[in-house]
Every structure is written in structure tokens, then in C-alpha cells.
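Below is one structure, written out as C-alpha cells; the observations come after it.
Heads up, one of the protein chains got dropped from this complex, but the rest are sitting where they should.
On to chain A.
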């Protein structure tokens, strides 16, 4: 059976989305206090990692 090639960019984008989702979940559960001052850098970092991954693929 022929296996599809792994798209590294999509994997990184998925992991970044999971990490952001985990942060939002922890905030919702009250474990952390996720203010805009922390959320904005987190979103920017996720976008940056995905862009670098796409550019280097």
C-alpha cells in the first residue's frame, strides 16, 4: 500500500492549533489567567512558527 507523504507544514500548523486550544482550555478551566497581553504573543508565535515551517519546507 502506498503511503502519503507527510506535509510538515500541516503537522506544525496542527500542533500550533492544539497548543493554542490547550491554552484557551486552561484559561476556561481557570487554571491560568490568559489576558490579551499573553494571548497576542502566543498567536503571533504560532503564526510565526507555521510560516517558518512553510518557508523552509
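In this section, a residue touches a chain if its C-beta (ideal position, glycine included) is under 8 Å from a C-beta of that chain, and two chains touch if they have at least 3 such contacts; residues count from 1.
Here, contacts and distances are computed from a predicted model.
Enquirer: So one subunit is absent here. Using its UniProt record, which name fits best from "Spermidine/putrescine ABC transporter permease", "Heme ABC exporter ATP-binding protein CcmA", "PspC domain-containing protein" or "Molybdopterin synthase catalytic subunit"?
Expert: "PspC domain-containing protein"
Enquirer: In the complete complex, which positions of chain A touch the hidden chain?
Expert: 9-10, 13, 37-38, 40-42, 44-45, 47-57
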